[in-house]
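I have a structure here, written as C-alpha cells, and I will follow up with some questions on it.
Omission of a single protein chain aside, the complex is shown with its protein chains in their original locations.
For clarity, chains are labelled A, B and C in written order, and residue numbers in each chain start from 1.
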Amino acid sequence: MHSTTRRDLGRFALGAAVGGAAAGAFPAFAQSANPIRIGFAMALSGGLAGNGRATLLAYQIWAAEANARGGVLGRPVQLVFYDDQTTPGLVPGIYTKLMDVDRVDIVTSPYATAMIAPSMPVVMQRNMCFVTLFGAGVNEVFKYDRHFNMNITGDNMKETYAKGYFDVAAKLPTPPRSAAILAVDNEFAQKAAESARFHARQRGLRVVYDRSYPPSTVDFTPTVRAIQSARPDVVFIGSYPPDSSGILRAASELRFNPPMFGGGMVGPQLAAFQAQFGPILNNLINWDVYSPEPTMNFPGVADFQEKYRTQAAKEQTDLLGNYIPPYAYAQMQVLEQSLARVGRVDQAALAADMHASEFDTIVGKFRFSASGEWAEPRNLFVQFQNVRDGDLEKYKRPGTKVILAPENLKSGELRAPYGPPGA
Amino acid sequence: MDPDLQLLLNGVVSGLLLGGLYAFAASGLAMSFGMLDIVNIAHPALMIAGAFSVVVVGTALGLDPLLVAVLQAPLFYVLGIGIYSVYHHFFERRGEEALQGLAFFFGIMFIIEVGLVMAFGPEQRFLDPPYAFVTLRLGEIDVPLRMLVPMLLAAAVLGLLLLWLRSSFTGLAIGAVAQDAEALRLMAIDPVRIKRLAFGLSVALAALAGGALVVVQPVEPTSGQIFIGRVFAICIMGGMASLPGCIAAALLFGVVENVTATFAGPSWSPAVAFGWLLLMLAVRPQGLFGKAA
Amino acid sequence: MSTTAVVPATLAPPPQGAAAPTRHLPFWLGAAALGVALFVALRLIGNEYGYYVGYFILQYVVLSSAWNILGGYAGYVNFGAAGFMATGAYTAIVLRKATGLDLLPGIVAAAAVAGLLGLATGYLTLRLRGVYFSIATLCLAVVLHTLVVNWDYVGGSRGAYIVRPREVPPFVSYGEYLFVVMLALAILTVGIARAVQHSRIGRGLQALRDNERAAEAVGVPTLRLKLVAATLCGALMGVAGAPLPYYSGYLNPEAAFGLAYAVNAIAMPLIGGVGTWAGPVIGAVVLGGLQQAATVTISSALNLWIVGWMLVIFVALAPRGILGWFQGRR
Partner (left out) sequence: MSEGTEAAPVLLRADGVGKRFGGFVALQGIDITLRAGERLGLIGPNGSGKSTFVNCVSGDFAQHDGTVALAGQALNGLKPHRRARLGLARTFQLPQPFASMSVLENVRVPLLFSGGAAAATARAMGCLEQVEMAGKAGKLPRELTQVEQRRLELARAIAMDPRLLIADEAMAGLSHAEVDQILTLLRRLNAAGTAVIMIEHIMRAVTEFSERLVVFVAGRKIADGPPREVLALPEVEDAYLGRQ
C-alpha cells in the first residue's frame, strides 16, 4: 500500500511537470493536423456535477457531429476540459492552463455563476471571446465586451425573470391579493426572489411572507407551515434540488393548496426529480427553459434529444435532457456559426460577429444584447399537468409540462389551485 | 385556536420529530465519542453510507427501507469492529489518538463521501415507502408518517439499547469503560474487547439512522455534512456519556431549530442552534444534563 | 513545473539539533534566496500558469503552517480553517468596499480580524479538553457561514465581486503580482512558525501537548500560550484568505467556506509531519502539487479520494509524516 502511494505520487508529480498533456476528449483527433481546440472547466464532481455532466455530454454530441461534418473551418474539433470539482478556487488555475499551456483556440465557461465568475478575470486578461453557460448577471460587474451568456434570463433579471409567473397569476379565477416568497441563500435564487418581490409590488400584491433559508436546512415543515399560516394567494419559491424536494414534500404533507405554488424552483426540471415526485408535481407552476411542447419544437432539438437520451444512462447524467443540454448544444452552435461567418479564429472578430448577428439554434433564434445576454429574455413558466406516476416517458411528449408563459409559446391553460386534483 | 399558538404547537411537534432523527443520528456518537472517548467524526458519513446501502438494496429487492436498515445493521456492526481494530492498532495503542486518530477519522469521512460520489454520482437518491406520503392529522397538529415512522424505529432501538446498557453485564461494562478502564481490568474484562463491541454498535446505530434518513428525505453523498455539526453539538449538550441526556438534547435541538425557523425565519436557525452550543461550551461545558465537575 | 522545483529546495535547511541554538539569519537569507529563485525561474519560463499553480500551493503553505502552530505544536485540532480563511477573505472585501483600500492593507486587516477571532474562540474554549475546542471550531465555521450569508453588505449568498486591475506596474501581470504577494506571505508565515517552534513559546506548547497538567505544574502558563497560538494561527489563516477574492475576482460563501480548505489544512501538516515548521511546508507542496496535478490529469473525484487515502495511510503508517522518513527514529 505504502509503496504504491509513493509511486503514484511520483507519477503525478511527473504529470505536473509535463503539464501540456491534456485530458482531451477525443484522443483520435489529438493526432490529426491542427484541430480547433475548445477548452473549458466543467463540474464533473461536486455539487453542480449533475448539470455539469449533462453539459459535457451535449458538447460531446455536438463535437462528434461537427467532426462528422468535416469539422469547423475545415479543422477537426477537439474538446480540452478539466473537472473543476465545483470548487471556484480551482477555476483560475484551470483557465490559465487552458490558455497558456494547452493554448486552446477558444474557451467556453464552466457551468453556472459561481464557477463562471472566477474564470472571468483570467479570460479578460487575454482578451478571449467567451461564451458562457447559465450565468446570472456575471457581466454586470465585469462589463467585458467579449462576453456572451447562453441563458434565457436576459439583461434585466429583476424586471423580467418572474414576470411570466405573475402574468399567469393575474389570470387566476379570483384575482390574487397576497404573495409569499421563500428563497435559498444563493445568488440565482436570490435574484429570482428579488424579481418576484418587484412584480408583486408592481401589481399591488401584499407580500405576507418573505424569507430566505440556508442550504443546510433539513426540515421544511415549519417553514412551509409559516407560509401556510400567512395565507398567501401566490407562493413564489426559489430553491435548489435537495431543498425543492423537501419543500414539495412538506407542502404535500401539510395539504397546502394555495391558488398558485411554484416559482423558480430548480429540481422539477430534472428527470430524477420527476421520477421521484410523480403526481405531487401536479399543478406546480415553475420556471423552466425548455419543454417538448409544439410551440418549442425548434428544428434539430428532437434529433439532439434522441441522441442525448441514448447515451445519458451510460454517462450517468439526467435521463431526459430537457433542462441544460439543449442550451449547451446551442452554445456550441453559436461558436460554430460565428466561426463560419468570421472564417478564422480571431477573438475580436468573433466578438464583433456575436454582437451583430442573429443565431439560429436548436433552442430557437436569438440575438445577444450589448452586455452579452440574450436580447429578448425567454423565461418559461410551465405547469405540470396530468401526472399520474413517476414514469418518465410522458416528459418526452407534449402535454405534461404545459407552457403558460410567455404568451407567444403558450401551449395550454392554467389549472388552479395547486395540489393533486380533488384535494 | 390562536394562529400563533397553533404555529408554535406545530413547530414544537415537528421539532420533536426532527429531534428524534437527530437523536438517532447522535446516539451512536454518544457511545463512541461520549463513552469510549473516540472522536469519530466519520459518524455522519457512515450514516450516509448506510443510507445509500439501504437505497440500493431496498430498490433492488423492493423492500421497505427501514426493514433493510435493520437487516443490514449486523454488517455495519462488523464494519465498525473492523474500523475500531484499525484505530486501536495504529492509534489508541500508541497513545496517538488525539491528533492522528482524529485525522484518521477525518480521512475515513472523506473516503466515504468521495467514494459514494464516485460510485453513485453526486445526485440525490431516494426510496420512498408508500407511507411516506401519508399525514396524520390530530386536531390542529399534522404528523407526517414520513417523520413519525422512523421516529418509532428510533424509539424502539434506543429504548432497547438503553435497557441493555443498564441491565446486561456487557452493557454495564460499556458504561464502566468510560469511567475507568483499570477497574475493568481488575474485573478480568478486556477493555479493548468491550470498546470494540461498543464501537461496532455505534456504527450499526449510524447505519440504522441512515435508514431512517432515507424515509425522511432523499440523500446525497455529502448529506453527512449537514449533520456533523449538529450531532456533535447534541452530544456535548447531552453531557457526552449519557444516552438519555443525548436524546433529550436532540429533541431540544430539533425544537429550537424548528421554532426558530417558524418565527424568525429559517436562515437563522443554524446560527441560533450553533450559537447556543458555543455559549454552552463557554459557560457549561459539562452539558445541559452533565454533572458539574 | 514549479511543483518539482520547490520540493528539494524546502528540504534544504538542515534539521535542528535538539538543543542547538537557533540561527535565524541563515534561514531568512535562504528563504529569501529561494523566493527570488522561484520568481526568476517562473519569469523565465514566462508562463502565467506557473503563477497560478504557485499561488495555489503557496496559499496552502500559509494555511497549513498556520494550522500547525496550534494543531501540530500544541495538539489542538482546528476544524475551522475554512472559517478563518473566509474571515480573512471577507475582511479584505469589506475593507475594499468601505474604504477602497487594496490587497496589501486588506491582508493586514485580515490578520487583525482573524487573529481576534482566534483569540475569542480560544478564550471561550481553550480552558476545556482539546476536543471541545475542535468542535467549537467546527461550529464556528457554520455560524460564520450563516452570518456572511445573511450579510447583504458583502453580497450575502449572491457573493461579492472584486474587479481587479489588469496589472500592477512592476509586474508583468496580475497573476505574477498575486504570486509574489503569496510568496512573501508564505516566507513570512513559515519564518514565524519556525521562530515560534524554536522559541520558549514553542517549547511550552510542546510541553502542554505532551501533558498539560505537568506543564502547568512546572510553571508553563498553558492558557496564555494556547491563546497566543490560537491568535497567531487565526491571524495567519486570515492572511492566507485575504488574497482569495482578488485571485478569483468573485467570492461567494460557498467558495470561501469550501471543505477543501478545512481538509487540506489538517491533511497537509499531518502528511508532511506535525510539530515542526518544515512538515506543513512539505505537506502543502506534495499534497497541493498532487491535487493541482490531479486536477489537470485525472480530473475527477478520484483526485479527492486520493487525498483521503493518503491521509489515512500516512497517519497510520507514518505518524510522523514525510519528515519522519528523513529524520529517522529519534
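Points worth noting:
Convention: a contact is a pair of C-beta atoms (placed from the backbone, for glycine too) under 8 Å apart; a residue touches a chain by one contact, two chains touch by 3 or more.
Note that the structure is a prediction, hence the values are computed from the model and not measured.
Checked against the full complex, the one of C:G275, C:G288, C:G308 or C:G321 touching the unshown chain is C:G275.
On the side of chain C, the interface with the absent chain consists of residues 18-19, 200, 203-204, 206-207, 209-211, 213-223, 275, 330, using the contact rule stated above.
Criterion: only the chains that are shown with their structure count from here on.
Centre-to-centre spacing of chain B and chain C amounts to 32 Å, using the average Cα coordinate of each chain.
Contact with two or more other chains is made by residues 45-47, 185, 212, 214, 216 of chain A. Counting partners per residue, chain C has 142, 146, 149-150, 300-301, 304, 309, 317 as the residues that reach two or more other chains.
Those residues of chain A lying in contact with chain C across their complex are 1-2, 5, 8-9, 12-13, 15-17, 19, 21-23, 44-47, 81-83, 85, 87-94, 96-97, 99-101, 113-114, 117-118, 120-122, 124-125, 138, 141-142, 184-187, 189-191, 212, 214, 216. Looking at the complex, you find that chain C touches chain B at residues 71-72, 75, 77, 79, 124-125, 128, 130-132, 134-136, 138-140, 142-143, 146-147, 149-150, 259, 263, 266-267, 270, 274, 300-302, 304-305, 307-309, 311-312, 315-317, 319.
The part of chain B that touches chain C in the complex is made up of residues 33, 39, 41, 86, 90-91, 94, 96, 98-104, 106-111, 114-115, 117-118, 225, 228-229, 232-233, 236, 267-268, 270-271, 274-275, 277-278, 281-282, 285.
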